[in-house]
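A short write-up of the structure that comes next.
A single protein chain has been omitted from the complex, and every remaining protein chain is retained in its original position.
== chain A ==
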Amino acid sequence: MSVLEIRDVTKAFGATKAVDSFNLTVGDGELVCLLGPSGSGKSTLLRMIGGFETPTSGHVAIDGEDVTRVPPEKRPTGMVFQSHALWTHMNVFKNLAFGLKLRRLPEAEIKRRVEAVLELVGLAGYGHRATNQLSGGQQQRVALARSLVLEPKILLLDEPFASLDQHLRERLREEVRDIQQRLKITTLFVTHGQDEALALADRIVVMRDGRTEQAAAPDVVYREPATPFVAGFIGTMNLVEGAVANGTFTHSGFTVPLPVGDGTATLAVRPEALEIVAVNGGGMAKIHRVTDYGTHAIVDIELPDGTRLKSMTSEARDWSHGQPIDLKPRAFAAYRDNAAIHRSN
């Protein structure tokens, strides 16, 4: 059953459309990541779901009820902001109890619920602390708890870990996933970090210029990107523009058999799927640089026209600068007119 339905939503700021004819349906208990670069409209979309922006056109429905014009205080959503947005004149307990007090719950019930949610986010006993006595990670947990304590139908997270360091971000990401699964709460998570989206989401919606580029499960988005933009945005991808003639893709000496009609095409190959073969002379390309990461090595390859490609290899072989090589993509996709025309796995 769908909890959230976004139908044909557009948000324009003057002549600029931040969100453009956007459609999305989110099921009960689903965790959807809105992923895209800065300015792709993901935060604006989240703010429209939360009620902080009103769509220029289109509808937002929660549990079948149209909430397009309903103010945030009357929506069954809970938002966690990037900057935590804790109220510094209140201690942790008062921050969490504020929403419950507005709902005129009995004191004992407020105390019980606040303590339970503090326990849930791993901050039991922190109720009396001032918010400025907490670390960045603890503040973000309080912000999460503040939303969870009201038991919203939809939890909205707007790049909540952007201000935290990498280590903390990874830990909190796992905790959020655990909590979300335990509570089975429908969640929308805005991020521009592909790792975060791949690690967290049941479904990723890749956005660009206010529109959906692809909406699919993380592994599908990673393995079968629908457009060259998604291919380039998720993970590392070699994207090469070239010409197809007689079933062969060619770009500056780099050739790949491609059984599609003649014309131009964009070839997309993951570094881990680009095999390097040593040759004695000639070759399609040359080694430019090898970076050893211990568990694997990244080889930078230079085509004759200066185009750079990356290959990931686990072989402990010594590639040297200028060494001639041939390239064999084990798996690749080809795009034409912003759509996939061939996949080879």
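Just so we're on the same page, contacts are C-beta pairs under 8 Å (C-beta built on N, C-alpha and C of every residue); 3 or more make two chains touch, one makes a residue touch a chain; residues count from 1.
The working rule: contacts and distances are computed from a predicted model.
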Would you kindly match the missing chain to its UniProt protein name, picking from "DMSO/TMAO reductase YedYZ molybdopterin-dependent catalytic subunit", "Monooxygenase", "Spermidine/putrescine ABC transporter permease" or "Putative hydroxymethylpyrimidine transport system ATP-binding protein"? "Spermidine/putrescine ABC transporter permease"
Residue, one of A:Gly78, A:Gly210, A:Pro228 or A:Gly283, that touches the chain absent here: A:Gly78
Per the definition of touch given earlier, which of A:Gly99, A:Gly136 or A:Gly253 contacts the omitted chain? A:Gly99
Could you pull out which residues of chain A are in touch with the chain that's been left out? 50-52, 71-74, 77-79, 81-83, 85-89, 98-99, 102-103, 143, 146-147, 150
